[in-house]
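Complex shown without one protein chain; remaining protein chains in place.
Up next is chain A:
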Amino acid sequence: MSAPLTHLLDILIPGDGTFPRPSQLDLAEAMTIHERFGAMAARMVEALPATFDAMPKDEQVESIRHIEADAASTFDPFMVALYSLYYVHPQVLAAVEETSGYAARAPQPDGYSLKPFDPAILAIPAARGPQYRDAGTGSST
C-alpha cells in the first residue's frame, strides 16, 4: 500500500464529526487490492507529483486540482472507485444512518415501507377532458 495514496484519500475525504477519514478504514489498502479499482488507484498515484508526500497541504490540494482539471480520464474513474468503497464501508454507513435515518443495511430482503397509492390524489387530473392530440387514425379525442 502506498503512502501517497493514504495521504491523498484523507485530503479528498477529510472526515468530520461522525464520518471517519479513509485512513481510519484502511481504504487505501482496500482500493489497491480491489479487482477493478486497483488499476484506477495506481493510475492516480502515477499522476501525482513524485514529491507529493513532502509537499505542504495547499500545494497538495493544488496538484490534485490540476489532475482533476487536466486528466479527467484518470481522476473521474478514481473518484468513482474512492466514493464507491468509502460509502459502502460499515462505519460510513453507520454515519449515514445517524445523519439521515437511512438504514445501514442491504436493501434486500426487507426493502422499505412506503405509503400505498391513494387514488384521491388524482382528483384534479382525472377530472380533465382528453389531453392527447387527435391523429385522425381512430382514437379520436
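Keep in mind that, in the parts below, a residue touches a chain if its C-beta (ideal position, glycine included) is under 8 Å from a C-beta of that chain, and two chains touch if they have at least 3 such contacts; residues count from 1.
By our rule, contacts and distances are computed from a predicted model.
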Per UniProt record, missing subunit out of "Polyamine-transporting ATPase", "GMC family oxidoreductase", "Ferric reductase" or "ABC transporter ATP-binding protein" is "GMC family oxidoreductase"
Out of A:Ala54, A:Ala69 or A:Val88, only one touches the absent chain, namely A:Val88
In the full complex, chain A touches the hidden chain through residues 11-17, 19, 36, 61, 64, 79-81, 83-88, 90, 92-93, 96, 99-102, 104-117, 119, 121-122, 124-126, 128-139
